[in-house]
Structures are given as C-alpha cells and as structure tokens.
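Omission of a single protein chain aside, the complex is shown with its protein chains in their original locations.
The letters A, B and C name the chains in turn, as written, and every chain counts its residues from 1.
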Amino acid sequence: MSALIWIAGGMMVVAAVFAVEAKRILDSVIAMSALSLISVFLFIAMRAPDVAITEAAVGAGLVTAVLLVTLFRMKGGGDE
Amino acid sequence: MSANVVIGDILLAIGAFFYFLGGLGILRMPDVYNRLQAGTKATTLGTFSTVLGVGIAKPEFLLKTLIIIAFVALTNPVGSSVLARASYLSGIKPCDCTKVDEYKGGGEE
Amino acid sequence: MRRLYAILVAAGLIYMLFVFLGTLPLYGKVDLSNRVSAHFLAKDVNSVDVKKWVEGDKQVPSREKIYGRKGFEDESANVVTSIVVNYRSFDTLGEVTVLFASAVGIGLVLGGMKRMGYGRKPNFILRVSTGILLPLIIMFGIYIFVHGHLTPGGGFPGGTVIAAAVLLLYLSNEEFVANMKTSKSLEGSMGSLYVIFGLAGLATGGAFLFNFLPNGVVGSLFSAGVVPLVYMTIGLKVGSELSGVVAEIHEEREG
Partner (left out) sequence: MVYGISIILIGIGIYGLMTQKNLFKHIVSLSIIDTAVNIFIVATGYVSNGKAPIYTRALPGFSPNSFVDPLPQALVLTAIVIGVGTLALGASLLVRVKEKHSSINVENMKGVGE
C-alpha cells in the first residue's frame, strides 16, 4: 500500500507541475482534473469514503465542466 | 481456497491482461480514432472481467457488481462515440492509411 | 529572474511547513483519545472513560447504548454524516449560506436571457442515451442522499450528482433551458426547511438543531433521528443550487 501511495503522489506532483506550466490552458484544466482523480485514490487509502465520493463527483466532474464551459465562453482565453 | 475464488482470480487476470492490451494499443496506434477504439474496447471488456471476478470471489457483492457492469455497458460506448465525433468535428484528420471515411459531412441523420 | 524568486519562496514555504510537521504526531500514529471525536465514537459523552476505551479496555459502548436507546447523540451507522449533522450543524448551515451567496454572485455577474449554444448539434446516439441515462443518474443521486446515514455519501455528493445530470441535459440538447424559477424556489424552501428543523429542535429539546426524533436501530433505513431528514433537505438544496450554477454559466446577454 505504501508503494502505491508513493506512485500516486508522484503522479500528482507531475500533474500539478504540468497544470501550472502547460502552454495551452486546455491542457492545464485536463491536468488539474487528473490530479483531482488521483487524489480520490489517496482519500480511499486514508479510509475516507465519503470524501472520496464527493471529490470524485466534484473534482473530476463538475469543476472540470465549469472551467471548460468558461474557457469555451472566453473563446480560448489568452494563451501564453 | 474454494472454487469461486479461483474463478474470480482467473477473471481478474483476464481483465488485467485486457487493460494491458488497451494501454499497448494507445501507445502503438497511429491516430486519435484508432487509439480511442483500442482504449475503449479493451477497457470495457477489462472492466467487465475484473468487476465480475470480484463479484464471483465475494458472492455477497454479486448483485452490485452486475449493476456496475450494466452502468459501464451503458456509459462507456456513448462516451467514446461522443469523443470521436467531437474530435472529428473540430478538425482532427484521420491518419493517411485510412481508406474509408463514412463520417464525412458531420454524420447528421 | 521571476521564476528563481518564485522557486526560492516556494522552497522556503515547503521547508517551513516540513519544520512545522515536527509538532504533529507521525502519519498514522495519532492518539485518538486526545481528540474530541473519540467521545463521539464511544457514542457517549458522559459515562465512558475515553482514555481506557481507546486503549482496548472492555468498557466498549454497551449494546443498548448502540442499538436503540434515545441518547444525547443520535445513532447513525455512518459516523461522518452524524458529525456533519449533529456536532457541526452550524458549520453546515454556514456552508449552505456560502454556497447560496456564490450562486447569487454568479447570477449577478453572468445574468442574461439567452442560452449559450455550442454551435454543434448533438447527434442521435447522445440524445437517445441521455433519455436512458438521465433517470438512472437522478435516481442514483437521490439514493446517495437518502442512504447517507447508512453508506458513504450524504447530501453533498448526492446534490452534485443531480447537478451533473442537469449538465448532461445542457450538453445533449441545444435548446434546453433550466427553469430557474423552480430551481430558486426549491432551493429557498429547502434552506428555510433546514432552519425550521433547527427551530423544532429548539422547541422540543432546548437547543438549536437538536435531534428530536427517535433513533431506531442502527442500520435500518428509518433510524438516526433527524439525520435523514436534514440530509434530504441538504441534498435537494445543494442539487438545485449547483444546477442553478450550471444553468447560469450557460447564460449570456443579448447581442
């Protein structure tokens, strides 16, 4: 279990760096969604099923959808 | 070790093998559509097999796993077809080796 | 240059937090008997000696304390929902208020009459499968918050799943517009119903949001006193609130 937590943490760090440094904003939003999805595994490993369900519904579903819709409304938003 | 645990383990191994095939397909296929096809087909069967394996190994979960299988069978193909259509409409070209393009014109009925 | 400064500041902050970690117990080595929640896990605030209880003494909560005695706290199987509704109910009230304020803010910032279109007609597969999936998704959301005191879940994830169903409607139908009047009235009535439950507790038990219903047996659907009722109101309120957010984010002004 410990090794799995380390792997998940490494993936989260990689996703966070990619979300911060990505050139296109769309990539950044997708990386952030992936980070939320991996954090669900950490919550389950810490025996918090309620938090895991909420994070899976909110972080991977609703936040991503809201950010993508606003990105669509901004017509791509100023890329860097 | 009873028989149902052995059958469940075999099903889990089959599911893991299909997941591996899905990942291999995503690495090896040339363009978006082929990758989507490989990923969706392989992971759908892999999910069926792993979830059913859990249900057979622990018979008290069997009904719940059947419901999960029904949900995955409903949602997974729809999601991949919508993804493929969106990527086609936003202008991603299929690779050069594609011979037939039946979706030309947007696919409206 | 800016990146270098940023890396330095972030590294300093990380070092500071790692030093601060020395004051916390190690990961997984928490002494629960020092925590307030140990009293709650013992299902009794007065008679169980919590220190001995955590160490494994045999004065575990006796059977009649767990199965169906009208205690000071109510007995729901999922301890987290019980804490959310009973110990920290004012927190939940404030949280619902914050959510209401943010929904009103989004409505003020993005208000409009016309619905934003995606410019692409959804195809046949998506429309047909939406008709099949939508009742299942809404039923799943309702299941989550009705069974919140027995299984993992509760009002917040249930409401979010219902909002996801509304989002699916918006994605699959280019003309669909949510009825904002229904959403607002449902949300307002559910918010005031929560306060009414609190006032009923004040009238019968002497404390705001007191648990005034019989507790029943742990594990059955009609148990845990006021928890299922409060979670139903919270679930409907969060669901209509987030559906309103999803609907408002699709609105745009004329021209």
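One rule holds in what follows: contacts are C-beta pairs under 8 Å (C-beta built on N, C-alpha and C of every residue); 3 or more make two chains touch, one makes a residue touch a chain.
Computed from a prediction, not measured in an experiment: that's the story for all the values here.
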(request) Considering the entire complex, write down the shown chains that touch the omitted one. (result) A, C
(request) Spell out, residue by residue, where the missing chain touches chain C. (result) 2-3, 5-7, 9-11, 13-14, 17-18, 21, 24, 27-30, 32, 35-37, 40-41, 53-57, 60, 63, 66, 77-80, 83-84, 87-88, 91-92, 95, 98-99, 102-103, 105-106, 109-110, 151-152, 154, 156, 160, 218-219, 238, 241-242, 245, 248-249
(message) Across the whole complex, list the residues on chain A that are touched by the chain not included here.
(response) 2, 5-6, 9, 12-13, 16-17, 19-21, 25, 28-29, 32, 35-36, 39, 42-43, 46-51, 54-55, 58-59, 62-63, 66-67, 70-71, 73-74, 77-78, 80
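Everything below uses one rule, namely that only the chains that are shown with their structure count from here on.
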(message) Suppose each chain is reduced to the average of its Cα coordinates; what separation in Å results between chain A and chain C?
(response) 20
(message) Roughly how far is chain B from chain C, centre to centre by C-alpha average, rounded to an integer in Å?
(response) 32
(message) Distance between chain A and chain B based on Cα centroids, please, to the nearest Å.
(response) 22
(request) Identify all positions of chain B at which a residue touches two or more other chains, and write them in rising order. (result) none
(message) With touch defined as at the start, can you tell me which chain C residues reach chain B in the complex?
(response) 120-121, 123-126, 129, 132-133, 136
(request) Under the touch definition given earlier, write down the residues of chain C that touch chain A in their complex. (result) 78, 80-81, 116, 118, 144, 152-154, 156-157, 160-161, 163-164, 167, 242, 245-246, 249-250, 252
(request) Flag every residue of chain B that touches chain C in the complex, lowest number first. (result) 71, 74-75, 78, 81-82, 85-86, 89, 107-109
